[in-house]
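All protein chains but one are shown in place.
So, subunit A:
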Amino acid sequence: MRHLLSTDELSLEEAILVLDTAAQMAATQSREIKKLPTLRGRTVVNLFFEDSTRTRISFETAAKRLSADVINFSAKGSSVSKGESLKDTALTLHAMGADAVVVRHWASGAPHQLAHSGWLGSADNPVAVLNAGDGTHQHPTQALLDAFTIRRHLVGRVGGAGGDGVGRDLAGLKVAVVGDVLHSRVARSNVRLLRTLGAQVTLVAPPTLLPVGVETWPCTTSYDLDETLAHGQPDAVMMLRVQRERMSGGAGAFFPSPLEYSRRYGLDHRRLAMLPAHTVVMHPGPMNRGLEISAEAADSPRSVIVEQVANGVAVRMAALYLLLAGDSSAEGSSI
């Protein structure tokens, strides 16, 4: 693979390679001089068609720590205007000699189109495309940083192996993903990757927020969070952000009220107490405190939410490194 577009495309070996590489990158980040010379002279473009300061800064930090030149290109535009400049932008970036394009886009599939359209270089010399979140489709580095965080906390320690779980998959772990699965690229990415790594995933949501067709996904689903926590005893609980526009009342709303949602699907003090002692609480951010997650849950010792952000940089360094530095030890799998 020459791109990172979706977690579907990652084999178990590739996924572990990314996580192990991220562990090496994380180790360098505790040194006094954090910067590595690895990608000196390479140009990484952050191409953002949708605002996300957090993700952009994470990728930018990752690229700079590897000594790459970074160009930030934001192409904000209305999602309804036709003939938007994806193609023209791609042609420009190619002409500028970009080595990798990190793309965030409101349209599902836009990174796939960039990678396969021929707009960005020729078939034998393509520009690497990293999907930084596309529509309601995929956000693979988010899933990788989630898996990295889970492995660090639960495999290295619970399993008794050393070194933050390096070299290991997530076999035997149970992960509950809770909330707006329908619109969530984080959920889609995580279901595939966690499954590849051997974990069992349960999606928990009201029926309105589970997609038609979810029954074919490699996971189980539940409408009942209490039941999932009490009997499923998950090792990690990943809360998804609820977008404000999904609950705007009336006939189009996906649930009756924010209050009802937080009662049925919010992670609060009571539910926190139902979890096994080792269970970690995750959230891709930004959080709606008091809606999908209470302040107590977000700030509890079980919460690894802040750590997820830090791990994001290490995982993105690993992805850029593996795509651009052409590691020969990763025979046939530059991720």
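Here is the rule we use: a residue touches a chain if its C-beta (ideal position, glycine included) is under 8 Å from a C-beta of that chain, and two chains touch if they have at least 3 such contacts; residues count from 1.
Just so we're on the same page, contacts and distances are computed from a predicted model.
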| item | value |
| --- | --- |
| Protein name as given in UniProt for the chain not displayed, "NAD(P)-dependent iron-only hydrogenase iron-sulfur protein", "Dihydroorotase", "Na(+)/H(+) antiporter subunit D" or "Putative ATPase chaperone CoxD" | "Dihydroorotase" |
| Full-complex contact with the absent chain, from A:Thr21, A:Asn46, A:Gln138 or A:Ser222 | A:Gln138 |
| Which residue of A:Ala22, A:Leu47, A:Leu66 or A:Leu86 touches the chain not shown here | A:Leu86 |
| Candidate in contact with the missing chain, chosen from A:Gln29, A:Thr92 or A:Ser108 | A:Ser108 |
| Contact partner of the left-out chain, one of A:Leu36, A:Val214 or A:Ala253 | A:Val214 |
| Absent chain, residues of subunit A that touch it | 79-84, 86-87, 105-110, 112-113, 116, 134-138, 185, 188, 211-214, 216-217, 251-252 |
